[in-house]
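Heads up, one of the protein chains got dropped from this complex, but the rest are sitting where they should.
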Amino acid sequence: MNLLSPLFRSVSVEAELSDLATLQGMLDFESALARAESRAGIIPASAATSISAACHAEKFDRAALAESAAIAGNLAIPLIKQLTSLIANSDPDSSRFVHFGATSQDAIDTGMILQLRRAFELLDQDLASLTSTLSELAQKRRLTPIAARTWVQQALPTTFGFIVAGWLDAVLRHRRRIREIRPRLLTLQFGGAVGTLASLSGRAPEIAKSLARDLGLAEPAAPWHSHRDRFAESATTLGLLTGTLGKIARDISLHTQTEIAELFEPSAPGRGGSSTLPHKRNPVTCAVILAAALRVPPLVSTMLAAMPQEYQRGLGNWHAEWETLPDIFRLTGGALHHLTQMLPALEIDTQRMAVNLELTHGLIFAEAVSMAAAQRLGKSAAHALVETACARSRATGQHLKDALLSDPTIRDILPQPELDRLFDASNYFGSAGAFVDRVLAEAAQFSTLP
Amino acid sequence: MNLLSPLFRSVSVEAELSDLATLQGMLDFESALARAESRAGIIPASAATSISAACHAEKFDRAALAESAAIAGNLAIPLIKQLTSLIANSDPDSSRFVHFGATSQDAIDTGMILQLRRAFELLDQDLASLTSTLSELAQKRRLTPIAARTWVQQALPTTFGFIVAGWLDAVLRHRRRIREIRPRLLTLQFGGAVGTLASLSGRAPEIAKSLARDLGLAEPAAPWHSHRDRFAESATTLGLLTGTLGKIARDISLHTQTEIAELFEPSAPGRGGSSTLPHKRNPVTCAVILAAALRVPPLVSTMLAAMPQEYQRGLGNWHAEWETLPDIFRLTGGALHHLTQMLPALEIDTQRMAVNLELTHGLIFAEAVSMAAAQRLGKSAAHALVETACARSRATGQHLKDALLSDPTIRDILPQPELDRLFDASNYFGSAGAFVDRVLAEAAQFSTLP
Amino acid sequence: MNLLSPLFRSVSVEAELSDLATLQGMLDFESALARAESRAGIIPASAATSISAACHAEKFDRAALAESAAIAGNLAIPLIKQLTSLIANSDPDSSRFVHFGATSQDAIDTGMILQLRRAFELLDQDLASLTSTLSELAQKRRLTPIAARTWVQQALPTTFGFIVAGWLDAVLRHRRRIREIRPRLLTLQFGGAVGTLASLSGRAPEIAKSLARDLGLAEPAAPWHSHRDRFAESATTLGLLTGTLGKIARDISLHTQTEIAELFEPSAPGRGGSSTLPHKRNPVTCAVILAAALRVPPLVSTMLAAMPQEYQRGLGNWHAEWETLPDIFRLTGGALHHLTQMLPALEIDTQRMAVNLELTHGLIFAEAVSMAAAQRLGKSAAHALVETACARSRATGQHLKDALLSDPTIRDILPQPELDRLFDASNYFGSAGAFVDRVLAEAAQFSTLP
Partner (left out) sequence: MNLLSPLFRSVSVEAELSDLATLQGMLDFESALARAESRAGIIPASAATSISAACHAEKFDRAALAESAAIAGNLAIPLIKQLTSLIANSDPDSSRFVHFGATSQDAIDTGMILQLRRAFELLDQDLASLTSTLSELAQKRRLTPIAARTWVQQALPTTFGFIVAGWLDAVLRHRRRIREIRPRLLTLQFGGAVGTLASLSGRAPEIAKSLARDLGLAEPAAPWHSHRDRFAESATTLGLLTGTLGKIARDISLHTQTEIAELFEPSAPGRGGSSTLPHKRNPVTCAVILAAALRVPPLVSTMLAAMPQEYQRGLGNWHAEWETLPDIFRLTGGALHHLTQMLPALEIDTQRMAVNLELTHGLIFAEAVSMAAAQRLGKSAAHALVETACARSRATGQHLKDALLSDPTIRDILPQPELDRLFDASNYFGSAGAFVDRVLAEAAQFSTLP
């Protein structure tokens, strides 16, 4: 938490990735390990009880942990020392069984996975909410005319619902991706010093199974200390999601431009104001999301670049993950949360959308006219005629419809009523409505999946 | 293809991503589109025949295409012009129906997907071959002793088979990832100028279905021009795979160090030699893979950063993908191919592995002794005794076993035969063998999946 | 060179970074080395003559080099072998003195530096041309009114000349950076196998000095094989330049939006057209530059990440530079060249700039009014009054001037003539003109520097 946390992040995701939660994640591992080893008869039941009782993050001296971690090279070593001392105070016998057979990385990795599991739950809630909001919006604006723009130039009419359905369709794909990777990520790390769990005298698989069940995690085929694809995949998956959030924010922000003014972020006292310009209304949420969309991809690159870890435990590359992966979750979680909060109150000026469709003096309908003319004249001849009319319209500012009407060939095959029809955006939506419906059907179906 | 292509890439993947293949991908789209529209009665059957007949990349003037693309802003525009001219020479009527209703991006995106499909097939062949090689190696070296190293320090004994099984386990996860994403990636792009396919007068879904079937691609819920997660996901998936290839290469290269000398890349005339040092044997394949593992992550970052594309077609961010994504496939494909080729001939010096286990004068067995002593003395007392003996051993160079034997407490509870057993690496493999077996079982099962 | 080269790159920079130029760079090193060693009496003069005579890239079999490089691990080894054979055909005695005392990396690094020197000269020509174009433009449009936009919202009036001066000012800083780093980069690499040049029996410094002078390069304090900051700095410097090119392209592209339409890339047959929309005029050059601005930063990251090279020669990280650094020069060089070519023909609609200043119904002048009113009423009271008028104007669509005039307090202190003056953009340019002049003065001064 710092001064910029509320701007860039979400309170709930920050909480799951806080220092306290990091310690609790490791302690949850230690306490479940003690229970599993007690069930297996490897450590006394009383030790498991004492250890579990002590595994509460608030009990630990965080300043001391931070100092010691700088010397030890990771947080688990001093944490386990403090945990051992804590227990030794009241139950010296049990203290000997803390962290039995495990290695620092077991606690750190598994603790991180437990944190990420909760972070994913929060993301999922926001994604579900975003799905609802976008579904409603796509449905409601299914046939609302708006200019489609390519290369930031007006191209053809489309519907705002179709644009929203495109956002929604991408969001659904991300939800599917998260479902696919969660079981792969939510996997126990338990290998002891070098992955063989040698100090458990061959009973490792049994204990690992029991430990995994206790933590609600999958049991891997083998410990995976220096194989980081599980963590890296959670990073790439969030990277992909952030890309889509950025795309939505990019679109919204462009629609909010003074000269376009079709969308506005909701206004509120102090929201997006300028310190000097009383009339400004800045798209703050878009800015936050676009910032995340710039920051997350290089962080993903760090996670991938850190993968070639040396031998059975990496040197520096493992360390490089510790703050990077949580940062990715924080930024993606923040961007998602801010979008989810803002979107239901997005202000939409459908009238301005219609007005903007007229800005090209009809040029935006050139393709529609061209296609219609082609049916009588053939594609090339039609294209040539329309192109000439377009050139005239651009040069003179005359509306394309008028430019076309002044051409006898055109007037002949496309008389005024036909032209009027062609210059009505709602007659040139193509399959936009059908596409919206298909995406909505997918969204509806999605929510019933497990 | 350039001077460094054979070093960094694979001939077959390069071929699928060549200029010629790029043109053919787009032409395959155009020809399938004509057929689908002909089946739907939208264009004449004769046009489809003429168009399909002309869609062979060798027929096109590539220098002219390159020049025109620089002006038009993409390759599809001049390609379609050349295609139209080509057909117009012999069949002017049909030429009017080239690219009917489609947009440049439909051809470019779908063409790329067709290229990537073939590239994935090549990757898959190498991955299957890599799976076999690693499975055999893990099986054969299941219980071969070697020092496990953490933080580049010897830590405990492990088995070389366990190390290889870790590589294999990761490779299997990547194969699963590729299976999951392929159907999502191998999806038709067909949306016309702005995604509505307005010029097809509402028959778009029907034609899209037919076109997708013709090309063997999935049909999307809606066109997805400016939603790039499908492409970006293929990049992240290869990024993850390259990370694991880099990890394997990192490990092998470290084992080839003069001072470790446990593994060697196969020797061959001219292979890995130095221009001045007759005795060198450089790990060239590892270098190539490690280079890919450095280069691919930032390229993945480019693909993610390019996702927030403006409106209905991106400005520059779409363009940023065109060379980046193929480069990722080239580098990953090259790294994978070189590893797959090299690995079966990897030279393994198991004797040196055993010798290296002795380098710490027995310190590597300290944990084993500590665990054994703990059963009699309790963990703390045992740890303290062993630590003292370790310190003595480090200070004097005396073998730890001797240092321990000179301590009467230790000698009492761990007499020489017991100590001899503890200082035999093969008695401290823990569950390494079991873990190898589980990974091998997964590998065996994998090959029977569809 | 591939199908997309003319779009993304510049012919002249591509030529300096071609395969042929790469070989020639290494050969220039070899031939200068022979001359320096001959001058020092270490090799016969006749050998230097023969070697220099053979060092022409066209004489070499590039396909064979590429194949051999894949086995040897770099290009220099097979190149030197071919060079030796070539000379051995006619002058076997001299062939023994090829590459005497040097290592592959000496040839590869120094060759690259020679290539980059030429590439920098090309960049510099374009930067000089860009400086002129921007200077003229800033001068000519020094007081042309345009809306300044922050957060993509209209904020206040500014002048187009001030905007251009901002671009120019940044370009000048990049030119200074390039001047600073060139001497540091243009430094000989010559260290033999491990940097000690042991095979030259202590005469290395003398030969290095002579060799550096021959090549027109600086002589380093010591060989720097595994210290890559010189190369990486050329990458970061181009990364910075590309960022500014991207900023200029971002601005231009936004000004070309249909709804803003203040700037247009020059039109030409086939330029930026759409395959389906006869009226489109796409900002192709901006797209190309923005693509470079997305692609170069991650490539810079690769160069930085490759710096921690192992010992006296890196493993993989050295290899990672070979294609990455030239790619950065290609992309930056292309973006710069396309901008330099396009900008003199940029179309500027100053009338539309003026019209757009009216889009906010006067709200853009709120600050000017507020400042004027503050002189009579104090800042807070003035701000409050203007804010109320703004709110009324937004709600009703009434022009702010009218809204203000209907407020008796305002009307009292700011009668109509005064308000008219305040609503004239040219009275609210602040120090824009002075800032333009200062930047122009810097630009003028710059061209006279060495």
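Read from first to last, the chains carry the letters A, B and C; within each, the first residue is number 1.
Definition applied: a residue touches a chain if its C-beta (ideal position, glycine included) is under 8 Å from a C-beta of that chain, and two chains touch if they have at least 3 such contacts.
Keep in mind it's a predicted model, so treat the numbers as computed, not measured.
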| item | value |
| --- | --- |
| Full-complex contact with the absent chain, from B:90, B:257, B:350 or B:416 | B:257 |
| Residue of A:315, A:346, A:359 or A:413 touching the missing chain in the full complex | A:315 |
| For chain A, the residues touching the chain missing from this view | 2-8, 19, 22-23, 62, 65-78, 80, 99, 102-104, 192-193, 199, 249, 253, 268, 270-277, 282-284, 286-291, 293-295, 298-299, 301-302, 305-306, 315-320, 322-324 |
| Where the unshown chain meets chain B, residue by residue | 147, 149-156, 253-254, 256-260, 272, 274, 276-283, 287, 298, 301, 305, 356, 359-360, 363-364, 366-367, 370, 383, 386-387, 390, 394 |
| Positions on chain C where the hidden chain makes contact | 73, 96-97, 148-152, 155-159, 162-163, 165-167, 169-170, 173-174, 176-177, 180, 184, 192-202, 204-205, 220-224, 226-230, 232-233, 236-237, 239-240, 242-244, 246-247, 249-251, 254, 290, 293-294, 296-298, 300-302, 304-313, 315, 367-368, 371, 374, 378-380, 428-432, 434-436, 438-439, 441-442 |
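Here is the rule we go by: only the chains that are shown with their structure count from here on.
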| item | value |
| --- | --- |
| Distance between the centres, which are taken as Cα means, of chain C and chain B, whole angstrom | 33 |
| Inter-chain centre distance, chain A versus chain B - centres from mean C-alpha coordinates, in Å | 24 |
| Junction residues of chain C, two or more chains touched | 253, 272, 274, 276-277, 282-283, 287, 298, 301, 305 |
